[in-house]
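All protein chains but one are shown at their positions in the complex.
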Amino acid sequence: MIPLTLPNFTDHLKASIGYVLPEVTLVAAACLLFLLACVRGGRAVSFVIALLGVASAGTVAWFVPEGVVPRAGEAAANAFNPAFAPIDPTGAASFIRWMALVAAAVYVFLGWTDCKTAPPEYYACWLVVAAGLSLVGRSNDLVTLFLSLEMVSIPTYVLLYLPAVGKTGQESAMKYFMLSVLSSAVLLFGFSYLYGITGSTNLHAIIAALTRTGTTDGSQPLLAVVGGVMVLGGLGFRVAAVPFHFYAPDVYEAGPTGVVGQLAFVPKVAGFVALARLFGLLSAHTPQLGLPFGVENSLLPLSMWVIAVITMSFGNLLAIIQDNLKRLMAYSGIAHTGYMLIGVLVASATPGEGVARSGMDAVLFYLAAYGLMTVGVFAVISHVENPDRPVESVDDLAGLGRTHPWAAAAMAVFLFSLIGLPLTAGFVGKFNLFVAAFEVPTDTKMRNMYQILTVVAVVNAAISAVYYLRALGVMFLRAPLKPATPGRGLPQLAVAVVCALATVVFGCWPQPLLALTSKAAPVPTPAPIAYVTSTK
Amino acid sequence: MITLWHFLGVGATLFALGLVGFLTRRNLITMFLCAELMLQGVVINLLAFGRFHGTLSGQAMGLFVITVAACEAGLAMALFLMLYRRGKTLDSGDWQQVRETGVPAATDAVPLPLPPADDEPKLPVPGLRPEQVAAPFPESSRA
Amino acid sequence: MSLDINNPILQLILATMLGGLGVFFLLPRPRGRWVAGGVALVLCGMGTLAAFLITRFGQPLAASDAANIDWVGSGLFWLFAAGAIVFGMVLVTQRNPARGAIAFAFVILSTCGLFLLLAAPFLMAATIIIYAGAIIVTFLFVLMLSNVRTASDENDRSREPLLGALAGFAFLGLVLFTLHSSEADSTGPEALLTSIERVRLTEAVSKLDAGEADEANNLVNDVLVNRVDGKPTVAQRLASHDADPRVAAFLAQTIELRKSNDKVFNAQNAADKSKAAAALRPELIVYLGNGHLPARNVANLGTVLYSEYLLAVEMAGTLLLVATVGAVAIAGRRNPAKEVPA
Partner (left out) sequence: MPDPLSPIGLSLIAVTLPLLGSVLSALCGAARLPRLAHMPAVLTFAAAGVISGYVLFTLAGGKDPLSYKAELGTWFTVGDMKVPVAFHLDSLSLIMLSTVTFIATFIAVFSASYMKGDDGFARYFAVMGLFVFAMCLLVTSNNFFLLVAGWEGVGLCSYLLVGYYYTKPSAAAAARKAFLVTRLGDVGMILGIFWLWKFGGYHSNIDQLVDHITHQPPAADQITLCCLLLFCGAVGKSAQLPLYVWLPDAMEGPTPVSALIHAATMVTAGVYLLARTAPLFALSPTAQIVVTIVGGLTALLAAFIALAQYDLKRVLAYSTVSQLGFMFMGLGCGGAIAPNIAVTAAIFHLFTHAFFKALLFLGSGSVMHAMGNVIDMRKFGGLRKLMPVTHATFLIGSLALAGFPLLSGFWSKDQILTALHDAGTGRSVFHGYYYTVYLVACLTALMTAFYTFRAYFLTFWGEERVPHEAHGHAHESSPAMTIPLVILAVGALAIGAVVDPLTHWFGHFLERSPVLHHADEAFHKTTNMSVGHHAFNVTVAAISSVLSLAGIGIAAMLYRKGGPEKVPTVLKPVFALSQNKAYVDEVYGATVVLPAETAASGSGQFDGFLDALARLISFIPRFLGAVLRPLQNGLVQFYALGMVLGLAVFLTVVVLRSGR
């Protein structure tokens, strides 16, 4: 825009800075750590500073109010309408922020053994990742969204390389880097078309324009569809959906355990949230506008359906034949991505017509539950492994029940949760997703494909029990292969135990988390609200 | 005055070329340059759309794309340097140690052509006495 | 579908296939590389692509009528576009990575030319500076690391040349097809000002400069308020262009300005008229947006960056910091082979 009168710069600043104070705090802590790196900071100091940074970010997030955000429509003529600000603190924003902050704290503990080579840099990069994740949840502009996604991936390249001194570690860092660059380019190509077709980088404006520019038969213009598919491809890489999943097994296998634990979770959250924001599934303002890539007006949901089916089946099939534990977790993560795509699909059904669930709430819950279990598994691996006793194949877990009872008990909880046994968070998450898919009425264009998808998912969940159960059996029903060595790093054990407790607590009493997620992704209201009064 | 579509065509072509290069060329540096080529295509798209809409958002976004590309380039340099130090090669195909068990490593069937015959004169290896050449002076005459 | 050479779909398919085949032949490999044929095919492909673009979308920088074709602009466009694509081809197919890097530098120069045509001088400069720096560094690396005179795996072999070329050019074909059909059904993006309107407003600016303020004003009225060749006026389009309230608010402001300016012009008051004529110029600049490019471009871009995208600037700064420190941390490690004896 070329303004007639130059705006007051501080107006723009005021419009957004209040919404990102905790992220600013995180980045400030990261800068402090970078400074510390100049004077050779030790591990303990870095650890404490990182933790303090997270804690102060949490404090800021808790005590500084986000301000009252006028609903769309109240301030139509106002150029600083929050719906058109680069930051949108509504919707799932604060849920994602808290998720990022909790994850930040958890990963500070989890990185204890991995950060040895360069502790300040390691923790600083990690804090930037957390800030990026939080910003993904509140970006309301293509530019901000792209940059926050990069804030998640660029430090990750560094993190993957820093602790990895072995050849395979380098290899995994290289693979992730190259493929991530490729997927970024694809994503950007999609962004450029989305911007081009609508003339704005603002997500809200993009969605509003796309829902209106449909041709006579209600389908999207081709340019927008191409943009949508490219975005799906670029973000499919982050969530590790087939066929964009290729990097996951290799990187998980050879990457440093703590970082892989992060890689298994953070990009997934970022990817799903970005996808939801771009497709208008997750903002307090957008549901009223309709869906740019909904079931009725594009083939994208059908593509996602296919991707979901392939992803969950592929993940499970390859996980069954794995011997390497971390590789197994990679394929398991791919399968779980498939389950989560169900929720995104449900959300892309026409809102309001008998859909009792927004679908994204189920995804958010599942992300939280999946985070708990998968981070927990990697915490256990990181705790148990050491140079004398590397944990590579599943058989390396043999006898864990006797040598490391606490870690084994936590691991058992995670595996049960990954299987989806009742009274664990994993069960509630799966249940939530499946019921949401089942509830979708069959009179949409997709007919009863949601129900078919659920059947496929339930069968897949049953298959997945095979490999989790094998790990479980090896842990408890076999004698240890190597003499017991004491667990390395108490922080990881603490993480594992806390995650296990949370898994059980959220499994037995999921209501608080469910309330949060359904608040973060409310059921869309069907009636469109006129949000712009045309200028007379 | 402006036809958007020509520029979009050029942008798409650059992007596709970069894609082909990324998929086929095995030198890591060339691969990375091809990725940058893709980003150039994206930037052309952005600027063309920006010009078309008469807004500056496109240019701003293009600027950020270039910034991020620069970040990636910096990291790529460091990463490739370390990879080269370890493996003495920049061939992306040499980094395939991590893969599914039981899947054979990809090898190249066709041998490389022999290096062309070298016509340039060879300098003797320093520090060794050239064998064929007889010493013009006796040992003692050297200072 | 008849095999009419002017059929854009046919041209599109032909261009993609020729290009793909040419690149396939050109890609380095130990045996069976056919350079001459590849070059010929690629050139044919590029020609067909150009033919497709012209058939489908006309001359790149066409004016309202044939007499006004901007030959210089068109020529520059074709020059830079061809340069970018040719050097891109060289980068992709060149065996020697050092030459590839130089080719990339030329790609950058060509795209910077295109940037200029797209009224983005700042980006042009920034790209040259950033990439020149990056390229020189890359170049040094290439020289330092891969100074191999013999054939080597990474330079003289291609990974899956057929499938790679197929994937890339299939992608290109699809995107071109998308462009082809997007323009056809006019669901393409909707610009605030069409190109013809821009031309007319530029004319108005020149009239204003020539002292013909009244005519300039009439021209502006023609374009903005009355009608432009049957298409909806800006004011009408404004009502529908409500996606982004910032745009709407801005346009509303300009329309107000137009009304008041027009009133003054119609008042036949000489003193007021000169004042209004003085006000008409900034107004026109507003309409034209970047009408005064490149002079105002940098300033406007700066305004945008430091108002709308201020947060993004900060984030980009963070990213640069992380990347720099990270690169130092990665590369600053002493000989990793020593650390692990394996």
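Of note:
Note that the chains are named A, B and C in the order they appear, and that numbering of residues resets to 1 at the start of each chain.
One rule holds for everything that comes next: a contact is a pair of C-beta atoms (placed from the backbone, for glycine too) under 8 Å apart; a residue touches a chain by one contact, two chains touch by 3 or more.
These numbers come from a predicted model, not from an experiment.
Contacts of the undisplayed chain with visible chains (whole complex): A, B, C.
Summary of contacts with the chain left out: across A:92, A:159 or A:229, the touching residue is A:229. Between the chain not shown and the residues B:3, B:24, B:59 or B:89, the one that touches is B:24.
Within the complete assembly, residues 174-175, 178-179, 182-183, 186, 219-220, 222, 225-226, 229-230, 232-233, 237, 242-244, 246-247, 249-250, 298-300, 303, 307, 314, 316-321, 356-357, 416, 421-423, 428, 431-432, 434-436, 438-439, 454-455, 458-459, 461-463, 465-466, 469-470, 473, 476-479, 509-511, 514-515, 518, 523 of subunit A touch the chain that is not shown. Residue positions on subunit B in contact with the hidden chain: 19, 22-24, 26, 31, 92-93, 95-100, 102-103, 105-106, in rising order. Counting over the whole complex, subunit C has residues 159-160, 163-164, 167-168, 170-171, 174, 177-178, 181 touching the chain that is not drawn.
Following the convention adopted for this analysis, only the chains that are shown with their structure count from here on.
Taking each chain's centre as the average of its CA atoms, subunit A and subunit B sit 33 Å apart.
The multi-chain contact residues of subunit A, meaning those touching 2 or more other chains, are 1-2, 143, 147, 150, 154, 157-158, 161, 167, 170, 196, 199-200.
Contacts with at least two other chains are made by residues 175, 179, 188-189, 191-192, 247, 289-290, 300, 304, 308-309, 312, 316, 319, 322-323, 326, 330, 333, 336 of subunit C. Of all the residues in subunit C, the ones that touch subunit B in their complex are 23, 27, 29-31, 49, 52-53, 56-63, 70, 77, 81, 84-85, 88-89, 91-92, 97, 100-101, 104, 107-108, 111, 114-115, 118-120, 122-123, 126-127, 130-131, 134, 137-138, 141-142, 145-146, 149-161, 163-165, 167-169, 171-172, 175-176, 179, 183, 188-189, 191-193, 195, 198-199, 202, 247, 288-290, 297, 300-301, 304-305, 308-309, 312, 316, 319-320, 322-324, 326-328, 330-331, 333, 335-337. The part of subunit C that touches subunit A in the complex is made up of residues 174-175, 178-179, 181-182, 185, 187-192, 238-239, 242-255, 257, 285-286, 289-290, 300, 303-304, 306-312, 315-316, 318-319, 321-323, 325-326, 329-330, 333, 336, 339-340, 342. Listed in rising order, the residues of subunit B touching subunit C in the complex are 1-10, 12-21, 23-30, 32-34, 36-37, 40, 43-44, 47-57, 59-60, 62-64, 66-75, 77-82, 84-86, 89-94, 108, 110-113, 115.
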